[in-house]
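A single protein chain has been omitted from the complex, and every remaining protein chain is retained in its original position.
The first chain written gets the first letter, and so on, giving A and B; residue counts start at 1 in each chain.
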Amino acid sequence: MSLKSAAMKLMQKAIEHAPDSMMPGGKPDPLITRKHGIVGAPVTRIDGPLKVKGAAPFAAEFEAEGLLYTAVAFSTIAKGRITSLDTSAAEKAPGVRLVMTHKNAPKLKPTPMFNTQPKAAGPSDLPIMQDDSIHWNGEPIAVVLADTQEQADYAKSLISATYKEEPAVIDFDAAMKNAHEPKTILGEPPTINEGDAEAALSAAPNLVDKTYTTPRHNHNPIELHGVTLFWEDGELYVHDSSQTVAQSAWTLAEVFGLDEKKVHIWSPYVGGGFGSKTLWQHHVLAAAASKMADRPVRLVLSREGVYRTVGGRTTTQQRVAIGADADGRFQSLIHTGVAAMTEHNDCPEQFTFPARHLYATKSFLIGQKVADMDMLANTFMRAPGESIGTFALESAIDELAEQIGIDPIELRARNEPESDPTTGKQFSSRNLIKAYRDGAERFGWNSRSAKPAARRDGEWLVGMGCATGTYPYYRMPGGKARLTVSKDGFVTAEFAAHEMGMGTATTQTQVVAERMGVAQQCVQINYGSSDLAGVFLAGGSSQSASIGASIHAAHTALVEQLIKLAGSKSPLHGLDADDVESRDGGLHTKKDPSHGESYAAILRRAGKDELSVEESAPPPMELQHWSMHSFSAIFAEVGVNTITCETRVRRLLGSFDCGRILNPKTATSQFRGGMIMGIGLALMEETIWDSRKGRIMNPSLAEYHVPVHMDVPEIDVMWTDIPDPHTPLGARGIGEIGITGVGAAIANAIYNACGKRIRELPITLDKLM
Amino acid sequence: MNPFTYARAEQAEDALKLAEAQGARFLGGGTNLVDLMRETIERPQSLVDVTGLSAAIEETSAGGLRIGAAARNSAVAEHRLVRTLYPVLSRALLAGASGQIRNMATLGGNIMQRTRCAYFYDDDGSRCNKRTPGQGCDAAEGFNRYHAILGASPSCVATHASDMCVALAVLDAVIHLRSPRGERTVPFVDFHRLPGETPQVETVLEPGELILTVELPANPIAKRSTYRKVRDRSSYAFALVSVAAALELDGGKVKDVRLALGGVAHKPWRALRAEEALRGREATPENFRAAAGAELIDAKPLRYNAFKIELAARTITAVLQELAEEAQ
Partner (left out) sequence: MRFLINGQPVEVDVDMRTSLLDLLRDHLNLHGSKKGCNQGACGACTVLADGERILSCLALAVQYQGREITTIEGIAEDGQMHPLQRAFIEHDGFQCGYCTPGQICSAIGMAAEAKRGMPSHMTRDLGAEFITLDRHEVRERMSGNICRCGAYNGIVNAISEVFVEAE
């Protein structure tokens, strides 16, 4: 162990054992107990009018003088070298201004890879168009700039390339033979174990031991990935569709050798992301081509281009084995497996994470490996790991319950842990069994027949299933916010966060209004620009917590300054920030709410137009101190057609335990959206991989099936609304958890409907025949 | 997309004249051709827009129905006479694509639509004999879950993607064609070809020849007809297997029957063997299933599509049973 890692271990131990009060969130956020405020109200989206009018400007909709359009050509082999690249016809084609290939591209540093440095956003550490080497089937080999999109597309079709192929690892089965443990799984040890789980499994009177497989997935936000960008005075300006504005700006600055302040990324509107709207090669290629051509450039990837160059969720093979005593108490829990990855990225698809926190067990063996393949770097997609990990784990639970002959909810309740089963930490808040009981009641779970194939409705066999969903609470380092209060009582909050449809703009307006004690109409929030304060990731369901903590910190600093500014004539004179609270447009003492002064009065007396502070959130040490997770109980009712084996989801209910819900209206949409992606995961989504060429064969929304209106019934959602005492506002993130558990709930319902247990996603009709 | 010239024809004569230019293609709603041009799989040098030609849907003197090739899919599906006299055609159209596409796509264009084979669509990344004759077929040993189980060849295992055409096959439709050499008619079931060694030749249409109309003969059996489509999601997906059928009973016996399959072959597959096996037999699920078996006896599964054989058999049986129950 190096000195550094030893020191880190020591630090970690110290945080784990430190008193709660020393942790961020150790002292509950005072807003948790403030009821009937604007937080928690079903506020309608503030960006709604713009969006329904089609007037919200997305990245590819900005105009620029002399704008050039782009088309990208892709490799058709997985590994090797370009032996010839004929661009002559393309260069002569009408309207063409530039054809950029490895032969003429400017020198570009590789993108620093995500997770290697605080603001690194690189999808991999591969060079971008710097030499003739090919690393995946679909790698960009040429970029065409032309006066119109039609001209660029046509010229691209005139480019021809030949290759010298090299042996490539493109078959997952073959790659698994050389699977290995990565150094960490997102900072966690790849394998953890306690006791002899294999021996305990063999000795258990009840056991399941099954293999589950999950395919590749693509995010498929409806807005295509694209940028409109230009260079001016050595600075790069990018209209992007991004869930990582600050990280992308820093990373692009590294690639082009610039000060990070010289790269500006704007992304106030994002047409869906789900993990995919991070930094990819097209950003770098567009910026490089724009620099070469000295013209503004718009690059919008084709839908095929998105599949070829923006990674998706990787494929996995998982083993879940559970041994239980006669009462169903777990003696052994084994969840192991392999995910495909590349040697050039670090996205191991943490499918064993749920098993680390969900069940009490006497012994466990939980570990995962990666199999290196020559493919496009895979990436995070909505609930990376947890979505497909819960499919395997929660299917196995259902199998075990049937074997033992007890209700699957009861089996889960019997193995509900007191504290985190693998780390021993206290849960910050955990009400999973309540979520189950509430959900079961509303869903009518007790009408389910334990015996499969017992209920028929015409041609359809009908069944019910349930499963647990879970996702960790994350708060990312780097959060920072600027709060400005003006003499007319208006508040502006600014932070480099993102709105991709989650409702951030709306809920954070509520949060700022509540925190500042002003009406929602008096709050303006600015986000979606790398020029704003802080580093936020619209990912890991972390953004609301990261913004919440940043605003809290900025508010505390602002209050201190306001008290100072108020001076000796103010009723606030001599008070500490702790003594006052924000309400009714100003600061008031906690003891006597009538005792206080408005922001406007303080500023006017001081002769100031406004007061502005920028403050950082504390480092997220609470994550190492408590076991912090959200939970859900998902209930599904499906019909399986007795003739065609088509499966239709008839009812779906999600009962969530995610702390306090900030806005029931937008939260409902978030939950439903995740659950619908879960329907896709369960029944239809698969990125088809031709393992002879390592090529994606359905790079299209026509052939990659995502759920359409007809696939989606009315989805019921409910929540415990029990605040987490250790998070800002008592809330935990809700972006990812919706998808988790849904795959298993539907698979379990299918089993209950027709008696067929499918352990391979997606559950298409051929598997049920 | 390659550059092209464009001309719009208001009359068939004009269309044929305009199309004499080399490499001309007739353009209907564009829902397939424009997509394929954008993928540079189709590279016509000129387009002749024929959406201004006859879109009329009218009764023939023989009591059938004549539909202009420019008739929109939605207009055909919606037409009162189609709905009542040829429900299978309405049903098939409504099972296809989306509301928007049905408002654009024409009858003629739908007949001419090309396969959705992923390797056909993968312009530069995969081999395809249909796209580049003699190149080889990457689908035969590749991802072929959607591919043919009947009538395929070593050169091509693609399927025909249309729903509407399966209905036309079952209705004994006749296509009226016109070329500079004159007019001719072709039975619909003979219009599309099996791939053989020339999968790039998908129909019997000659260069410059134009689809004018499709005629549906009067036939009482068509009134009791329907279409069932099996797919990977509830709507807006191509068929894995589809079945068009019409049935007429006499007592408990099959007096007459028409049956065609979609999603199983390079062309809409008229199931003549099954029909033959059923005429005069008792209308029972067992006999329906046996007839399906007779049709599928030569089915040859590929690596990923063996399920289609059982799926087709089950769907045929269910559709015929449904029609039989209606009739009784």
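Throughout what follows, a residue touches a chain if its C-beta (ideal position, glycine included) is under 8 Å from a C-beta of that chain, and two chains touch if they have at least 3 such contacts.
Bear in mind the structure is a predicted one, so any value in this text is a computation, not a measurement.
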item	value
Omitted chain - touching chains that are shown	A, B
Of A:Pro49, A:Gly66, A:Gly234 or A:Gly567, the residue in touch with the unshown chain	A:Pro49
Of B:Glu78, B:Asp123 or B:Glu310, the residue in touch with the unshown chain	B:Glu78
Contact partner of the left-out chain, one of B:Ile101, B:Val204, B:Ala290 or B:Ala327	B:Ile101
Residue, one of B:Lys17, B:Arg38 or B:Arg224, that touches the chain absent here	B:Arg38
Chain B residues touching the omitted chain (full complex)	1, 3-6, 8, 27, 29-31, 34-35, 38, 47, 49, 51, 74, 77-78, 83-84, 87, 90-91, 94-95, 97-101, 103-104, 234-236
Residue ranges of chain A at the interface with the undisplayed chain	44-45, 47-58, 60-61, 63, 69, 148-151, 154, 219-224, 269-274, 300, 302-303, 500-503, 665-666, 668-670, 672-677, 700-702, 706-710, 712, 714-715
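Going forward, only the chains that are shown with their structure count from here on.
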item	value
Chain B to chain A touching residues, read off their complex	1-3, 38, 40, 116, 118-119, 121-122, 124-126, 138, 141-143, 145, 230-238, 240, 307, 310-311, 314-315, 317-318
Footprint of chain B on chain A - complex, ascending	76, 137, 150, 153-154, 157, 459, 643-646, 648, 683-684, 688, 690, 692-693, 695, 697-698, 700, 702-703, 705, 707-711, 764-766, 769
